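The structure appears below as structure tokens.
Every protein chain of the complex appears in place save one, which is left out.
Order of writing sets the labels: A and B. Residues in every chain begin at 1.
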Amino acid sequence: MSVRRPPGTLAAAALIARKDLAIEFRTRSAFLAALTFSLIAIVIFFFAWDATAVGAVDLAPGVLWVIFTFSGLLGLHRSFGVEEADRAIDALLASPVDREAVFLGKALANLAFVLGVQAVAIPAVALFYNLPLTRVIAPLAGIAVLAAIGLVSVGTLFSAMASNTRLAELLLPVLALPFFVPIVLPAAQSTARLLSGRPVVEAMSWLRILIAFDIVFVVACALAFPFTLED
Amino acid sequence: MTSSNRIADRDRFDWLLAAAVVAMVATFARVIYFTPIEARQGAAQKIFYLHAPSAFIGLYVGFGLVALAGALYLWLRDERLDRIAASSAEVGVVFTTVVLLTGPMWGKPIWGTWWTWDARLTLTLFIWFVFVGYLILRGAIEDPATRARYSAVLGVLGALLVPFIHLSVYLFRTLHPMPILLKPGRPSLPSDMLATFAMSFISLSLLFVALLRARYRLAETRDALEAEDSADVSSVASLHAQPVR
Partner (left out) sequence: MPLAAELAAPNAPTAIEAIGLMRSFGRRVAIRDLTFQIRDGECLALFGPNGAGKTTLLRVLAGLLRPTRGTARVAGVDLPGGADARAVVGLISHQTMLYAALTALENVEFSARLYGVPDPRAAAVRALDRMRLAERADSPVRSLSRGMQQRVSIARAIVHDPRVVLLDEPYTGLDEGGASALSDALQSSRSAGAALVLVTHHLSEGLALATHTAIMRDGLFVQYEARGTLGVDAYRDLYRDAVAR
């Protein structure tokens, strides 16, 4: 029996996140699906809403954040599916790492996934709608990170629950979408203000809601996660 | 053992529910025949007597109970708390559906639109979505303990969502001018209308409690019958198994 020290919470979370990303990188299918979905959706929205009749700057924020929501949902499914398949989750829970680390690790992997998709989707929207992206890229990236944090906290928790039920794929959107509204609305409103050239400070009142949401729900979901595990 | 008592309970006349129904009928009569018609909004305004109390009861009492019973369940793990939460969700979703249906019915003749992003109506819509998600979640889980835990988590998170919906709607409406809604403020109602409102509120509360209790008893009976089924099977077997140390 060798002397050893099991990893602490953050180290364990990093370990689990790396493992999840390694699995995703190996197959890449979920990432490619989410990416393809985003691009196709952008095209469909572009043709469905005539950007000559209404300003592109008015349409683009809505399109961007709606696609963000639904492509995010696509990515969240795989998070616990891979643990359920051969009950790998049992090995994880039987190990010395604590439950918060499992949540944090999976949320971090989901965050990387969502931000990866956004890194392609945002420029794609800018391209289609002729947006002055270079001007606003920094604050827009900031909004994307804040929105992704909120989406991933709620989404990771609900996908842990949904993976244990009969209607997994259908249940996740039904449960999660009401919770995504306080993310999408501030994100879209601040993006609209940024794109119209208004100063960042005007978007601050919306961003405050988003930041508050992130703080409250990261904590609440991390605390709620152990209750989704059988005890 | 206890199931025969429970079945007898079910057959016994539900006085509370009967009283609630009588109160509702009396209230309707009063609203339609004995309450004056409001000057600016006309007869359609009377929907308010159904709409406003249902909103309060469905949202704050109904959903509040779901969240509170859920939180207590996570702490105490008493299955009765889960039954209260589930019953409150089912009755609450009925009340909030009524709110969502009467809102447009009231709005169309008065404001000319079926829907408006009024703060309370929007909040009701979101809580309705959470209620429906809650009930679908419960329907998708077989194991009672898992079902109770997951529902409780959803209930508590839903309660946390409420202030954010409030904030979002408030900010949205401040920055986007919307039609000013004419609504009778409650304190300034003339005494006739106030009395009707009070009566409506009381009978709807009575109805909520009666339905909640009836639904709770149904859940209790069903759980008791299921437990007896499994107890029968294992008690015969355990007669033969002697513990060995």
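Operating definition for what follows: a contact is a pair of C-beta atoms (placed from the backbone, for glycine too) under 8 Å apart; a residue touches a chain by one contact, two chains touch by 3 or more.
This is a predicted model, so every value here is computed, not measured.
Summary of contacts with the chain left out: across B:P36, B:P109, B:P144 or B:P190, the touching residue is B:P144. Residue A:A91 is the one among A:A91, A:A119, A:A138 or A:L170 that touches the chain not shown.
Residues 79, 143-145, 227, 230-231, 234, 237-238, 240-245 of subunit B touch the missing chain (whole complex, contact as defined above). As for the chain not pictured, it touches subunit A at residues 1-7, 12, 15, 19, 22-23, 26-27, 82, 85-88, 90-98, 230-231.
In this section, only the chains that are shown with their structure count from here on.
A straight line joining the Cα centres of subunit A and subunit B is 32 Å long.
Partner subunit A is touched in their complex by these residues of subunit B: 74, 126, 129-130, 132-133, 136-137, 140-142, 145-146, 149-150, 152-154, 156-158, 160-161, 164-165, 167-168, 171-172, 175.
Within the complex, the subunit A residues that touch subunit B are 154, 157, 161, 164-167, 171, 174-175, 177-179, 181-182, 185-186, 189, 205-206, 209, 212-213, 216-217, 220-221, 224, 227-228, 230.
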